[in-house]
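This is the structure I want to talk about, given as structure tokens.
For this depiction, one protein chain was excluded, whereas all remaining protein chains were kept in their positions.
The letters A, B and C name the chains in turn, as written, and every chain counts its residues from 1.
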Amino acid sequence: MIKRPAYPPRNTAIVMRSVLISLIPGIVAMTIFFGPGVLFNLATSIFTAVATEALCISLRGRALMPRLRDLSAALTGVLIALSLPQAAPWWLIVAASGSSIILGKHLYGGLGQNPVNPAMLGYALMLISAPVAMTTFWINPLTTPSISAAWAAYVGQANDALTGATMLDLYRTQFLSLTAIEASDHPLFTKAHLGLIYGYEWVALSYLLGGLWLIYQRVITWHTPVGLLATLIVISAFFSIDPDTATPVWVHLIAGAGIFAAFFILTDPVSGATSPRGRLWFAICVGVLTYSMRTYGQYPDAIAFSVLLMNFTAPMIDHYTRPRIMGHESSVKGSGGR
Amino acid sequence: MTDLLLLIVSAALVNNFVLVQFLGLCPFLGVSSRIDSALGMSFATTFVLTLSSVVAYLLQSLFLIPLDAMWLRTLAFIMAIAVAVQFTELAVKKASPLLHSVLGIYLPLVTSNCAVLGVALLNTARAYTLVESVFYGLGAALGFSLVLILFAGVRERLQLADIPEPFQGASIALITAGFMALAFMGFSGMIRL
Amino acid sequence: MADYQIRHCERKLEGGIYTETYKALSTAEPCSFVNTPTRLTFPIHFSGGGPGESIVSIGDQVAKRTPIIRCHSGIIHVASRAGIVVDITDHAMTHPSGERSSCIVIEPDGSDTQESLNPLSWPFDANTLRDRAIEAGVLGLSGASFPSLKRWIDGTTTLIINGAECEPYITADDTLMQIDTHSMIRGAYLLSQALDIKTIVIGIENNKPEALTAIEGVLKQYHSNCFFDIVLLDPKYPSGSERQLVWLTLGIEIPTGSRSVETGVIVHNPGTLIDLSRAIDGKSITDRLVTLTGQALARPRNVIAPIGTPITDLIEAAGTDPELLDSITVGGPMMGFAITDFAAGITKTTNCLLARSVELQPESPCIRCGACATVCPVRLQPQLMLFALKGGALNHAIHEGLTDCVECAACDTVCPSHIPLAEWFRLGWFQTKEISAKRLRSSEARERFETRNLRLKRIAAEQDLKRLTRKAKSSEALEKARKAREAAS
Partner (left out) sequence: MTDGIVSIGAAVIGLSAIGLIGGLLLQYASKAFKVNGNPLVDPIDALLPQTQCGQCGHPGCKPYAEAIAYGEAINLCPPGGQATVDRIANLLGVDSLALDADKNIIEQDLVALIIEDECIGCTKCIQACPVDAIVGATKLMHTVIMDDCTGCDLCVDPCPVDCIDMVPRPKVSNFWTPQHPNMISSDRFERIEMKHG
């Protein structure tokens, strides 16, 4: 058992490395349940991200190695690959990864300056630009593609039998039209299949494991994940009083990107709120927005849009959740003389 | 009641005038470099928008329709808006001369703010009742204020960031506004009215 | 026996950090005296107590405790050893600016001639005591050389002895509390009597059991009508910072922009109280205890050295060749500053010389992780302040609370990007001061300009009036003359 450190890591590269390590269980689970395409995507995405980062830095005439060594570009690449459809063709990955590094990060001056989450920006851009690929090139959880099938999907010749919409999308579009009784007979959603075949549970659990390890290592604080997950659970539990019309709690929690986002996307320190109270509010707002967009909006998983929206409110949240400075009467007005 | 609430949400977020319908971009870019001026502009625009939707409704129902003078609609609306704007300008100048100076030309330009005329025209085109007009105008104003203030917050941060030279100033602001519009696309399809 | 209690502090410092302390390095050997050096230097403007002027000239023979510098604030600094003033010149000094400034250089002649002031005898009032402290050159002895006399205003109810030496490495106050406990308690007691204070709080960290035992031993023998409240603190940095200490021991938050005296509390270091006790006996301040420590020194220990002793001599006294060191840290690793010219003499505020070689990690961009905010003892958001300062928006930084920063550098220590946050904040604070000084000057100029314009207007009006009356008179006379002439013709 590794002893819990008393303070967060003392090095940006170690922070990024810890996040990368904690993603390993999730990646393994994804590969088991969704096939080797995940690994192709990862390799492409990381390569594109790091190459673009290197290009941008050298275009600005800055020192290359210190920035590449901090692994932030690689982490963005991994996050992009994990959030894109598993059967996505290579160009989608390259476009998402490259645009997130260039548009999301280096237009604003590189690490630490970007107002929005680069990975989510890349995802949202792709969702707008290539909506068909982004909504239908997910691996159907009832199948497990072979290496050759995964490669075919990678080069853009995906087999329709292997792919489909995400479970969250399916639930929304097909399942809600059925009654609860009909639903329990539906092959996709019977309890017997849960976890064993579809793997969503196992992937979510693996991400949860990695995320908890991050909290244990003090790389992230509990505020963000707890804020998002609790909000999702509470709201979906409230609305699922009527099971015929609402998506149940477990689908919200594990079928979408909820847990992955709670631990790895929202915790991006650069584009989020910075005070603990601010992080809690940030995550709660993302939760509310995500639920409403998932339920009423036209995109299946709205985490990316919610995160982007909240990124824009982060400066305001920072301003209004500032703790009271010692010796001051109120918390918002910070100025004073010595 | 629920309908009115949905009307506000729809006007403010789903069909946000600035980021979804791309109306009123001039003040959105012009006065968003500082939060305090954005706040002032928000109040001014909210006031003008709400007032002008009421006035437009009254003009429409009491003057244009009875006299069968719909061809004068644009003219009449612009006149009403101009009066409201001029009134606001005088009030702002009295209340906060600094804000008046900071808002500069953008305050009188609210007259030609297409969001304001847009709300008035949409109100009449959709045949909203008086209450609906007010709420629609209010929603549009809230949406405008929301994105203006948020954008100002982000721009204040951008001013301190180490942005590559070719992108400094207006270009990064436009890019960021584009990303903001991208984020607002998440609301699309949420409310169909 | 004095009335006293020992209690554990019930409050916990918000933020702050636990660091490796390395205190044992310098306490392994007992405290000792150093030999009188061959040269002593005394900066005229930077000896503590603000800018001043020399009251000796080159060639003067001075005795030990002969006054040599009078600060504009009134504080008098004395020669720490008898000798000859050989020079008054620009010289390196122990100061964060690293600049040279005019110093009095004295070569000790080894003689033992000395002057002293008349001892004060009880009863004396606060003013007498304050004048004595000024005359004897007692400073606050806290890092910022804040003259202690300003802290002495009426209405104080509590005296806190700051025994929380929370900076790593330094053991100067700890040692003083052990070797001169009686003087410290006496100084505190007499000060309390003069100011009519009934409670003396001793804030001491629980990693100093020897000092605690010594204090308890003295208090058991001591006769006083004060109540001594000994508070044991968690050894968390920066609990020895004034604002934090007042809050920890008394639960009082000093409002922003004011000092502890304004809430009726005065805080003094053990060294100040010992000096005060000596000053009452008529002895001006000539020596101080300095911790020589750090892994780069062969024999780290505490020494008592004459003020003005060059740093070179002290490094040699610690068994190390000064040539081997590039720079030395004056003060602790957290709030100290680096000195590269070892010819500089120690001042009344030099409590520690730290020599060590620690690898510097390269700085990388801030990722707003917020680690700094979690350790800030005043709950600032250092990451936002840094962003504003780096972008040149000083006002923004002030709005975020820049002026409340105590520059403890805890944020600096935990920063994963290795950004020198505290140094940015120090710079920002100085810029703030500079701007407000300029503002003040320009508003004074405006006033003088307006007064002058009014005066010029008034003078012009007066002259107009004079001319008009003169003209009126002369025209009257002219009229008369003309009439007379007309009448005549």
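As a working rule, contacts are C-beta pairs under 8 Å (C-beta built on N, C-alpha and C of every residue); 3 or more make two chains touch, one makes a residue touch a chain.
Nothing here was measured: the structure is a model prediction, and the numbers come from that model.
Only one of the listed residues, B:Ser61, B:Gln86 or B:Gln168, touches the absent chain: B:Gln86. Of the listed residues C:Lys12, C:Arg452 or C:Arg470, the one in contact with the hidden chain in the full complex is C:Arg452.
Remark: the omitted chain is touched by one listed residue; of C:Thr329, C:Ser364, C:Gln383 or C:Ser417 this is C:Thr329.
Note on the undisplayed chain: of the listed residues B:Leu103, B:Leu122, B:Ile163 or B:Ala183, the one touching it is B:Leu103. Those residues of subunit C that touch the chain absent from the view are 17-21, 45-46, 50-51, 95-99, 101, 168, 327, 329, 333-334, 338, 340, 356, 358-361, 363, 409, 412-414, 418, 420, 423-424, 426-427, 430-431, 434, 438, 441-446, 448-453. The chain not displayed touches subunit B at residues 31, 33-34, 37, 59, 63, 67-69, 72, 75-76, 79-80, 82-83, 86-87, 90-91, 93-94, 97-98, 101-104.
Everything that follows uses one rule, which is that only the chains that are shown with their structure count from here on.
Each of A-B and A-C has its own count of C-beta contacts, and the greater count is at A-C. Look at the CA centroids: the one farthest from the centroid of subunit A belongs to C. Subunit A and subunit B have Cα centroids separated by 33 Å.
In this assembly, the C-alpha centroid of subunit A lies 52 Å from the C-alpha centroid of subunit C.
Those residues of subunit B in touch with two or more other chains are numbered 156-157, 161.
In subunit A, the residues that reach two or more other chains under the touch definition are 110, 113. Taken together, the subunit C residues at the contact with subunit B in this complex read 387-388, 390-393, 396. If you check the complex, the residues on subunit C that touch subunit A are 14, 17-18, 243, 247, 253-257, 361-362, 364-371, 373-374, 377-381, 383-384, 398-401, 403-404, 414-418, 429. By the touch rule above, subunit B contacts subunit A in their complex via residues 149-151, 153-154, 156-158, 161-164, 167, 172, 175-176, 179-180, 182-191.
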